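Right, one structure below, let's go through it.
Here the complex is missing one protein chain, while the rest keep their positions.
Moving on to chain A:
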Amino acid sequence: MIKIKNLHKKFGKVEVLKGLDLSIHSNTSSGGIVAVLGPNGSGKTTLIKSILGMVIPDKGEIKLQDKNILKKHQYRNNINYLPQIANFPSNLSVKELIKMVKDLRPKPTTDNNLIDLFGLLPFLDKKLGNLSGGTKQKVNILLTFMFDSELIILDEPTTGLDPISLLNLKKIILEEKQKGKTILITSHIMSFVEEMADEIVFLLDGKIYFKGTLVEIKQSTNQKDLEHAIAAILTTTNSKFN
């Protein structure tokens, strides 16, 4: 599905990605949820944005379904992306925004189900500038999940959601997985990752430090839960560096 080879990216003097190699295969029958983890500044967002073509890598190649995607734009029709911060033109209404995104991506949508699920019906005619942060995030989620795409990328999806919406979000993610989609998630909330993810990709210092299942990461660090396993990795690498 995704194949990344020798990816390099520098922002000014800071080298964020240093020859990252990653390949993610999804078994088309069951799909898969891959969590991309790592400390702050380890390159998670840069990696995701490179796949989306928002960050232009200095070196390396990225292939989606065996097709090179760098400098192309059409392939994004097959990716749904949930950005970290939701901010929309404040003078458009929710309805108009949905219409606009549909206009930009001529694909069948399931927006009505999602509007019901998140209770967005009373907000449809409201201007986006007048919505609360949590409601904006719901609109953001709606825009992400209303298209049927092979790859779904979620950057910190739980930000600002109330418990019910969080449950709904988990439900949608699992449903999409059932349909055989590949889902890439970054999150700092370990309980969420532990609940959802099938596979963990741990980034450290611009490279993949660990890739494997939840069970494997816990076994290799001799810890009972993910939070401690991650902490164990970080302390051992820190002592190595010191």
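Worth pointing out:
One rule holds for everything that comes next: contacts are C-beta pairs under 8 Å (C-beta built on N, C-alpha and C of every residue); 3 or more make two chains touch, one makes a residue touch a chain; residues count from 1.
Criterion: contacts and distances are computed from a predicted model.
Set against the options "Heme exporter protein C", "Ring-1,2-phenylacetyl-CoA epoxidase subunit PaaB", "histidine kinase" or "ABC transporter permease", the UniProt name belonging to the omitted chain is "ABC transporter permease". Checked against the full complex, the candidates A:Tyr81, A:Phe145 or A:Phe210 give a single residue touching the omitted chain, namely A:Tyr81. Of the candidate positions A:Glu15, A:Glu96 or A:Glu227, contact with the hidden chain is made by A:Glu96.
When the missing chain is restored to the complex, the residue among A:Val14, A:Leu104 or A:Val215 that touches it is A:Leu104. The chain omitted from view is touched by exactly one of A:Gly53, A:Gly134 or A:Gly212, namely A:Gly53. Not every partner is drawn; the one left out touches chain A at residues 11, 49, 52-56, 73-77, 79, 81, 83, 85-92, 96, 100-101, 103-105, 143.
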